[in-house]
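One protein chain is absent from this view; the other protein chains keep their places.
Just so it is clear, A, B and C label the chains in written order, and each chain counts residues from 1 on its own.
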Amino acid sequence: MVGLSAGEKHFIQGGIAQDLRSDGRKRLTYRSIYVETGVIPQAHGSARVRLGATDVIASVKAELGRPSGLQPDKGKIAIFVDCSPTAAPMFEGRGGEELSTELSVALQRCLLGGKSGAGAGIDPASLVVVEGKVCWDLYIDGLVISSDGNLLDALAAAIKAALSNTGIPKVDVAAETTGDEQPEVNISDEEFLQFDTSGIPVIVTLTKVGRHYIVDATSEEESQMSSAVSISINRKGHICGLTKRGGAGLDPSIILDMISVAKHVSEQLLNKLDSEIAAAEASDEES
Amino acid sequence: MEYVSPEGLLLDGRRPMEMRQLRAEIGTVAKADGSAVFEMGNTKVIAAVYGPREVQNRSQQMSDQALVRCEYSMANFSTGDRMRKPKGDRRSTEISLVIRQTMEACILTHLMPRSQIDIFVQVLQADVGTRSACINAASLALADAGIPMRDIVTSCSAGYLNSTPLLDLNYVEDSAGGADVTVGILPKLDKVTLLQMDAKLPLDIFENVMGLAIEGCKAVANYIREILLENTKQLEYRRGL
Amino acid sequence: MGLPNASGDLSTEVEVDAFRRLFPLRFYEKHLSESIRPDARPLGRARDTTIALGAVASANGSALAKIGSTTMLAAIKMEVMTPSPETPDEGCIAIDFHMPPICSPIVRPGRPAEAAPVVSKHSGMINLKELSLVSGKAAWMAYLDIYCLDADGSLFDAALLSAVAAFSHLEIPVVSLNDDGKVVLLSEEQEGMSEREPVNKDKRKLILSSIPFSLTCILHKNYILADPTAEEESIMETLVTVVLDSSSQLVSLYKPGGPVLAYTSVVQDCIALTRQRVKELQKILEEAISGMEVD
Partner (left out) sequence: MMYSDIGRLNCNVSYTTFSTPVRGQGSDHKEYSSMLLKALEGAIMLETFPKTTVDVFALVLESGGSDLPVVISCASLALADAGIRMYDLVAAVSVSCLGKNLVIDPILEEESYQDGSLILTCMPSRYEVTQLTFTGEWSTPDINEAMQLCLDACGKLGKVMRSCLKEAASGSQD
């Protein structure tokens, strides 16, 4: 928990009201984003994203599995987030579980789309190897190493970067099999398939402090929030998911206003992130 | 299987007396009082230190010394197979205990009565020797946090395979099932604070292997000292000294 | 300690509610000496009892039983399983009793209530052979889950009543064998159209040979209180539960300790009370079933 004196609280709120935050940013400016890819060699894809003092790692692992009976033409994607106690002593033991679940659920909601798969960043149909029999199961793990607010945006960016970095081995299906038998598959060591990550949305969290809202809040600013709305938006400007945090009620018109602001901000964020990812990929290949 | 080639080289091209590559970085977790990343070959851990601070649980407060606590956790993606283990399984409890006891031995706890020091270690990649890597990372993080210590604890392991003592085993070598000796020392005082071995070894060979591990610890100590010195220079530079 | 005397002096002065809270035992004893209970029942009378069948549409058989405000919801789900080699022509029943936190302020999530294991014991009214489909190949597994929605004493009585009612409401789904000899469920639309003969067309209902009913009584000094509420159970500790079947045969008798010793005559009295109660319950259950048939 952030312990702030009344004066500090006043300073933060006053700064936000005057569009000049304590670290010199305007209300709708992000901190600088730093992306590094391929940080976990054992994973199929991984990335580390730093947003100011917030530091998160995302990794993607793929395992061959069986599609569920209800959706034989789709692979499965699961997202888990862990909050390491290194980020804050209160995450010790089971302390981080509540926040971890909240973040996992929010990310699943924002990145995986509806039940039918519409609006998903990664098309689950592209994970199928043999319909109804073999598919890839993607496990996306997020780890919060250092926390200074705005974890959700950072995690979503890290997942986007990790997925761009992901290569799934090419799979050859040996022979046609009949009935319920599982077909034999060969996993190639050399050929890898890349995902099309252009459709993966970014998450923009707007934190309401006083009468104004800000993007990319630090943990001091988050402690002053009355509510926050996280909106995931893709390249096309469509909303792919939304969650609200914080107890205070919001007027419906304000929410619609927030959505249009978030759309505007997301364009800049997407461009910035894409160029950062490209730069990180380039330096990863060099080394 | 041959783990040591006739030329005396190991499978990954190291010599038996050669350590895996070391890399360390100080101050990765901005919010912590002290933090460090430590890599030994493919093993990579982050340690963060919070404290000395007020004791959270009053009943654990000690009036004559500081309370040292440690939690070890592994990231889901740290091992080859993705795992999702609940926190606080037996292995991590045991390692937490080992790290806590080792660090407690070198911290001058009597200087900070009625306070608490938390050490959190997070394994990002687990190869072999997470224990050693964790202790080294924790040492660096404690030093970064400016916590008074008798000396820097460093740790390293050594093994015995194909009748050759090997320094700092890697995954393939470790899974071959030979003996594995993990040693932690206080290099300046030349004292051993941690010694763990599974499997059995003849006594004369054990001495050899342990000697090798201690040499490894000293090498780690030199490296850690360099890193700390470098870090201090940076700090001085930033303060304009 | 001058407490009992003090209570005697105070009883005339203190308000009824305060007296009930401060000296619950004396409060009850005063009532009992007048042969009446605080909720206006005579000692041997059970609370009003109702049964509603088919309370859960997603289950194969279900019932909601209420005794006073004690409420139990029982539901049965049927699944096909392979019977064990020792009993190739018998099905299986699994009973689970749940005390979710909504039923009582004492129950917290994740902590199973103490009463739970006591209730979930088997009564043996069903012939397990009836649950067989194909000998050695397939049989029914009946999962009976009883949820306590409101715990206000006499939990066993209510749980047993709801379980019995759920079994009498149970309708076994129609299944048939496919070409591989596997058992497949037939949905209702398919029922008429399918050319395959259903395996169990005429065995949709279970025959309940003898239906057990129970009554719990509190023994306190010389008094026997039938069908206690939670408050009564917490104040007076000696409980006796008698289970009789529909032909008034004793099925089981259960007295989990308690400070009052039960003499044979007292037990006899309890059984006599239960006998009356069984007649009432039988009537209530029959009415509920016939009410279903009219619908």
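Note that a residue touches a chain if its C-beta (ideal position, glycine included) is under 8 Å from a C-beta of that chain, and two chains touch if they have at least 3 such contacts.
What you see is a predicted model, and the numbers here were worked out from it, not measured in a lab.
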Chains shown that the absent chain touches, full complex: A, C
Residue of C:I102, C:L250, C:A272 or C:M292 touching the missing chain in the full complex: C:I102
Omitted-chain contact residue, chosen from A:G7, A:G24, A:P41 or A:P252: A:P252
Positions on chain C where the hidden chain makes contact: 55-59, 62, 73, 75-77, 79, 96, 98, 100-102, 109-110, 143, 145, 147, 149
Residues in chain A touching the chain absent from view: 70, 98, 101-102, 105, 109-110, 112-116, 118-119, 227, 229, 234, 238-252, 255-256, 259-260, 263
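In the analysis below, only the chains that are shown with their structure count from here on.
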Chain whose mean Cα position lies farthest from chain B: C
Chains most often in contact, by C-beta pairs: A-B
Centroid spacing, where centroids are CA-atom means, of chain A and chain B in whole angstrom: 32
Whole-Å gap separating chain B and chain C, where each centre is the average of the chain's CA atoms: 60
Residue list for chain C, restricted to those that touch at least two other chains: none
Where chain A touches two or more other chains, by residue: none
List of chain A residues in touch with chain B within their complex: 39-43, 46, 52-53, 55, 57, 59, 61, 63, 80, 82, 84-89, 92-94, 139, 141, 143, 145-148, 219
Contact footprint of chain A on chain B as seen in their complex: 28-32, 35, 42, 46-48, 50, 56, 71, 73, 75-80, 82, 84, 87-88, 118, 120-122, 124-125
